[in-house]
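In what follows, a single structure is set out as structure tokens and then discussed.
Below is a slice of the complex: some chains, not all, each in place.
A and B label the chains in the order they appear, each numbered from 1.
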Amino acid sequence: MIVRDRPAAWRLFFAVRGSILHRIKWEVTTTVCIAIGVTILHGRVFDTKITLTPIPFSLIGLALAIFLGFRNSATYDRWWEGRKQWGDLVIHARSLARLSLNHISPNGDDLPAIQVRRIIAFTHALRHALRGSEDCDSAAFLPENERRDVLNSVNPPNRILRAFSADLAAATAQGRVTPMMAVSIEENVTALAGVQAGCERISGTPLPFSYTLLLHRTAHMYCLMLPFGLVDTIGFATPVVVGLISYTFFGLDTIADEIEDPFGMLPNNLPLDAISRRIEIDLRDALGETDLPEMLQPVESCLM
Amino acid sequence: MIVRDRPAAWRLFFAVRGSILHRIKWEVTTTVCIAIGVTILHGRVFDTKITLTPIPFSLIGLALAIFLGFRNSATYDRWWEGRKQWGDLVIHARSLARLSLNHISPNGDDLPAIQVRRIIAFTHALRHALRGSEDCDSAAFLPENERRDVLNSVNPPNRILRAFSADLAAATAQGRVTPMMAVSIEENVTALAGVQAGCERISGTPLPFSYTLLLHRTAHMYCLMLPFGLVDTIGFATPVVVGLISYTFFGLDTIADEIEDPFGMLPNNLPLDAISRRIEIDLRDALGETDLPEMLQPVESCLM
């Protein structure tokens, strides 16, 4: 996630960090070069004048804007829903800590603390599962005898929840938790399972590919043909206008690509590291630990 | 579901897999041929000049784009809601497994495992019911004496949930489950019933047909009449522009058709096989089985 203030006025045009420009520079350059060529040749290709007026572009442009707008909204909704899932993770992680520490009676053993640490492990394991990275964080928060089992599991986060549940069931059978509270804690565990399945859904099911392909194609055709439509009317201003339009269309398209899977490591993706750290701090604070890690800070305006 | 990376730059125009083009090739070809004919005849039909300027098309085109955009969003929402229902299935399947295995006390018999296997059977039965295909998967996960009964039932998935519930009630009466946990497990079963009814709703209630018909008709009329409106202004570029516009309009329309019932077997439909397999793996892993099937992989970029 890019974290920076909106640059004021004229500095706006020179902002580089956070801009999508560097990812579309070749595409924009290409269309601008073609536009320059077309302008120099006055729209002629091999001595044949290509007669395109702006009219077809206003017909296509509208449709294109509406459909790009649709794709934009759809990917943004995915991104924001991804953030909501991690917000739910914050809620239920804190609640499970609160309930475990207060409503499981401490019987000499460390069960409440073990359960809370499992939630931290779940958070890290889920993050690594979503990003496809190796999980080097969660083991530290699991009971020693469970570590290998979890990390080798086909589904480590789910495996952790099953361990949580098994210990809860045992504690309930021993009368350390009321049966009602056991149900309530299990409902919070189900909520974590919901976060996991929700994130897997967003991460594993991109927008129907045919949409993406259709819109990419139409947007590219539009920008490639545009110089022929403008050159007769606006002459040597053509490349500037083509550049601005390609920048807007390709830019929005590329942001949509970037946030379609919001759990990745691209600049506009969600700061899962920071949220995980936040959960870790809150839960270790609830355990009474005082040697808490720092909140993550943005590096070069970017919070991972 | 089509699974492939976005092709880069110029390869974009030659991508075939995942393109909707092969489904609309005849319609686009027809409008392009008409456009070529109109261009050759300079807009004359039987010696009568059809005088259409681009103006009517900009009036209609806007309305058409907005209404196609509406239909697009509506079908996409159905597709995404379908995916959410199957995401809920993942959540509650995993939770029912977790609760059954931990909170039903094993009394020598196999009840917890039987219940978990029933959930796998429910997943397969639901998939086959939605696709109208013969159910050859669920029987393997049902107790032998129930198989025929379920498969001949008027509603196999619902029949499975009733069997689950009956056994749960018996176990509760025997004191093997606390009454509170029984209620909580039943709520998860109701959630599965919700998934089933939700999928039946999406699958059985298409968009009001009059919308589809009205928009198809207007879009076709628009593309068929368009050459008359463009030929005087842009001459022999007419077929290219008509081709691009038909490709965009018919393409979006056809994608919408395809994802209207997201549970089918078309390329842009949901990968129910893969999700079912995922559930099967997770639940059999929870049962302690080690001989787990592989995750499904895309075949020719297509995940079923």
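Throughout what follows, a residue touches a chain if its C-beta (ideal position, glycine included) is under 8 Å from a C-beta of that chain, and two chains touch if they have at least 3 such contacts.
Just so it is clear, the model here is predicted, and its values are computed rather than measured.
A.B. asks: Please state how many copies of the single repeated sequence make up the complete complex in this structure file, given that 2 appear here.
C.D. replies: Across the complete structure, the repeated chain appears 5 times.
By definition in this document, only the chains that are shown with their structure count from here on.
A.B. asks: What is the distance in Å between the mean C-alpha positions of subunit A and subunit B?
C.D. replies: Chain centres of subunit A and subunit B, defined by C-alpha means, are spaced 23 Å apart.
A.B. asks: Tell me, which parts of subunit B touch subunit A in their complex?
C.D. replies: Those residues of subunit B that touch subunit A are 1-4, 6, 9, 12-13, 15, 18-20, 54, 57-58, 61-62, 64-66, 68-69, 72-73, 76, 79, 83-84, 86-88, 90-92, 94-95, 98-99, 101-103, 105, 178-181, 183-184, 188, 230, 233-237, 240-241, 244-245, 247-249, 251-252, 255, 258-259, 267-268, 270-271, 281-282, 285-286, 292.
A.B. asks: Under the definition above, what is the set of subunit A residues touching subunit B in their complex?
C.D. replies: 26-27, 30, 50-53, 55-56, 58-60, 62-64, 66-67, 69-70, 74, 153-155, 158-159, 161-162, 165-166, 168-169, 172-173, 179-180, 182-183, 186-187, 189-190, 193-194, 197-198, 200-201, 205, 208-214, 216-218, 220-222, 225, 228, 257
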